[in-house]
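Every protein chain of the complex appears in place save one, which is left out.
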Amino acid sequence: MQAKTFIRMSGLGGQGVVTAAHILGSAAVRSGLLSTVNPFFGAEKRLAPAESYVRISSQTIHERGEVLFPDIIMIFHPHVITLGKSYTMPFFDGLQKQGKIIINAPEPLPLNESERAQLAALNARLYYISATRLALEIAGTELSSNIAMLGALIAVTDLVSQQALEEALAERFGGTKKFVASGTTAALDDVLKSKFTKLAQLMDKNIALIEQAKSSIQEHVI
Amino acid sequence: MITQKIVDPDYLFFQSERSKMFITGSEAVSEAIKRANVDMAIAYPITPQSESMHLVGDLYAEGYLKDYFRGENEFSVMSAVAGAAMGGVRVFTATGGPGTMRAFEMFPTWAGARLPVVCAFFTRGVNSPLTIQPDTIEMAYMLDTGIMIFHAENAQDLYDMLLKAFVIAEQPEVHIPVGVFADGFFVTHTRDEVSTAPADLKLPAYDPYSSPVPVMDMNNVPLRQMRDPFVMKSNFISYAAHASWQQEVAAAAQRARRYIDHYLGGLVESENPGADIMIVASGTAVSQGRAAIIAAAGEGIDVGLLKIKCLRPFPTEEIKALTRHCKAIIVPEFNRIGWLAREIKAVVEDNSKVVDGPRVFGGMTMPTEMILESIRRCSA
Partner (left out) sequence: MKSDLWQISPGFEEVMPAEYRELVDNGPFGKKLGVADMGTFKELLEEHPLCAGCGLALSLRLTLIALPNPEDTIIVGATGCSSLAFPQVSVHNIHSLFGNQNAVATGLKRALSLRFPGQVKDVVVIAGDGATCDIGLEAVVHSWFRGEKLATIMLDNEAYANTGGQESGMSRIGTVLNMAPQGKKFSKVNFPEIAKAAGCAYVAVAEPSRPKRLEQAVRRAILVAREIGPAYVQLFTPCPTNYKFKPSETLSLIKKREQEGVFQTMEYLSPEAEAYIKQIEEAKR
């Protein structure tokens, strides 16, 4: 992998955008890399725009705050693009050359001429995954869409191994210690846990979801 | 029942085994307080501080603290903290932005009453329309309240500075409050690696009778403060009492220097100190500066860094000495007014070489490129 990979995740509040970033950062640290993770600095409200950022590197990471120039962009909900529910417009603003975009949508979204031209000029690679549908089908709750997105991510990058991701997931939901990204994510964690009768079930279903997501992601030629 | 072993501060800070945790700044607060042998904490929610005091509440529930409650607003919380400190216990709280402003009247009284309160401040903008975004403007207002001011660069600093703040604040010849500042969100909500001491160790308890002023417990003298109240009198004795006390509080901060040197390794820290261009910064701006220095090196430009860890007492001599040789001093800041640039200009011998900025405000992240631009202009 390149020395530094900066990732921007955009979605709607309650989708687990912040949680996904924290799990990915933990997985990176478990893989012996360095990472910093932070959310967009706003009042988090469910269905309002939410953004989080992950930096992964083999060297010390000094930069703080929002990732303005991402190597990877993950879009957790079509409305980020179609309704402009985003803090960053257009959704690929700042994307670096050869950058990757992963979008959660049941079918490719209509991009206009200019958008396609800009993405082509960057040699960007665009992927789609129906993460919400997979989450509902396999984990039985759309709260797991973020896990499907992480599964999709590891299918098209070698940032972290699946094992590291699973360990980070177990740490997040399995431990007795509260994993705090923010007060509201802590509350949603409790909701998520209540959807699974047993913690083991939560883990098993989410691991199955990661597997399914890996094989379901599809590249869309720009 | 929690069992922790009391150890010498030097052992806890410098000799004990360290382990790495991948945690947010808010969690770093909790890890520090867990080892700080704090008696009481008082909380009030405000973004971006709330998570830290939730976690301190969890520590109370687990038995690490003896008392904890939510006050009714920041002014009352800071007042209750003062009452607790006057009653002789080690007490902690945290706030930020509008909370700092709401409580503001209390900070000079903490210093004046010689209370060794440790308070974390997570900076946030204070303008209208309302903002919850990071912005360090409140620090400008806090600089001359009489409290000592440390500024953490990241979660590691926050953990270290909080723990050490208790030890520095409680020295009998110091015994004034310490505000440990960290940039809201950039530190509080950022997950990063932090190395910590074992959780079964803690600082020695606070000794209330080490205070240079009487503890308000009716278990020590004097029972009467004065024969004639000078509070609202206009006479020479009154003026002299107030004037000498203000000087004494300021002197207490100066007497803290040797403890800050010992525990924090100095009021400042430098990187590549001989360079012609120096970045002088505190807080998150230091991290952005470090990234800019690496980028500048890639362009063949040699840049050094002076990180200010302690703003009160102010490292006047250190800044003078470390910037005397250089041609340009760049002061990146996360506020509109440039209070740090003002402070630097007031102490360097030739203040025409101080570059006023770059600055971002309103919550913006400072792109490394912005500092790099300033560097390029200075080297041209």
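By letter and in written order, the chains are A and B; residue numbering begins at 1 in each of them.
The rule is simple: contacts are C-beta pairs under 8 Å (C-beta built on N, C-alpha and C of every residue); 3 or more make two chains touch, one makes a residue touch a chain.
Note that this is a predicted model, so its numbers are computed, not measured.
Listed by label, the shown chains that the missing chain touches in the whole complex are B. If you put the hidden chain back, the residue from B:Ile46, B:Ala80 or B:Val280 that touches it is B:Ala80. Among B:Leu12, B:Ala28, B:Ile42 or B:Ile137, only B:Ile42 touches the chain that is left out of the view. The hidden chain makes contact, of the residues B:Ser19, B:Ser195 or B:Asn219, with B:Asn219.
Annotation for chain B: contacts to the undisplayed chain at residues 39-40, 42, 66-67, 69, 71-73, 75-77, 79-89, 91, 105-106, 109, 113, 208, 214, 216-221, 223-232.
Everything below uses one rule, namely that only the chains that are shown with their structure count from here on.
One simple way to say how far apart two chains are is to compare their mean CA positions; for chain A and chain B this gives 34 Å.
Within the complex, the chain A residues that touch chain B are 22, 25-26, 29, 34-39, 41-43, 62-66, 68, 178, 180-183, 186. Partner chain A is touched in their complex by these residues of chain B: 22, 24, 26-27, 47-48, 50-51, 54-55, 58, 132-134, 154, 183-187, 189-193, 284, 287-288, 290-291, 294, 363-368.
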